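Structure first, commentary second.
Yeah, one chain of the complex is gone here, protein chain that is, but the others are all in their spots.
And now, subunit A:
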């Protein structure tokens, strides 16, 4: 048995558009070890969410489809299992929390019923036992008066409470992997901190792996062990969270970190990365980041760099400039 919980290799996801197709995820590789929190960072539209939906195989209702690569979950390739097997994995071994807690609960069903469904489905509990388990889960995520809450409707709860309910639902069958797609984006800052604390606490208690998708570097610093930075459907950098913040290698990562406003620094204008993520149907030929990069060289415009490990360090970067700097023994970025 490997110690790797999830191995994503060369994952490619395409969307049909008109007669052609566009590639939203173009060969993504990463690994999540048991009990590890991996952060997946990048701007809007870089393929973070599509990656997570591909892992869960929830692309069915979209024109999207996995066109290559493999997703190994504890050794089994999820791109090859049947729909029925996948349903048994979803919610049971692998669960997901969505960005919008306000709309991810059905407004016309009582909270208890919605919590009980996956419990009855995956753990085979009867109604009464499932209800008890649901109440137990609600207590676990720090919801007061859980016994009463199971008989209430979602609109009676605040956003933070609803996200707690979603976490309780996702955790109810003790998944080995939790995919959290921007779990705190829709919440206000004080609630964000509470939810992050809760997730950290639960993760340690249940010893599960987690894929945290976010564009908030603060959340990454708070929760993650390792970080994968995505740009235009590709992984551009991978590093441990300390390394990443201390010495970002890829110019894109550098730009991301610089664009976070810092306390104690009196700035007039916030730094930002100029330009936008290129349109998926009109990708530049070489490095996809080249048009926005401050360190662009001639080679960058014609040839796409590969994601290569950096010598002597437990990390990878997809950049000609850093690779050149490192081989020449020059100063790092």
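The criterion applied here is as follows: contacts are C-beta pairs under 8 Å (C-beta built on N, C-alpha and C of every residue); 3 or more make two chains touch, one makes a residue touch a chain; residues count from 1.
Throughout what follows, contacts and distances are computed from a predicted model.
A.B. asks: Of the options "Cytochrome aa3 subunit 2", "Inhibitor of KinA", "Glutathione transport system permease protein GsiD" or "Sarcosine oxidase subunit beta", which is the UniProt protein name for the chain that has been left out of view?
C.D. replies: The record names the chain that does not appear here as "Glutathione transport system permease protein GsiD".
A.B. asks: Could you tell which one of A:29, A:43 or A:100 touches the chain left off the display?
C.D. replies: Considering all chains, including the one not shown, the answer is A:100.
A.B. asks: Which listed residue (A:45, A:142 or A:159) would be found touching the missing chain in the intact complex?
C.D. replies: Residue touching the chain left out of view: A:159.
A.B. asks: From the listed residues A:5, A:191, A:244 or A:287, report the one that touches the chain absent from this view.
C.D. replies: Checking the options A:5, A:191, A:244 or A:287, the one contacting the hidden chain is A:191.
A.B. asks: On subunit A, what residues meet the omitted chain?
C.D. replies: The list for subunit A reads 56, 58, 61, 87-92, 95-96, 98, 100, 102-109, 117-118, 121-122, 152-153, 155-161, 166, 169-170, 187-188, 191.
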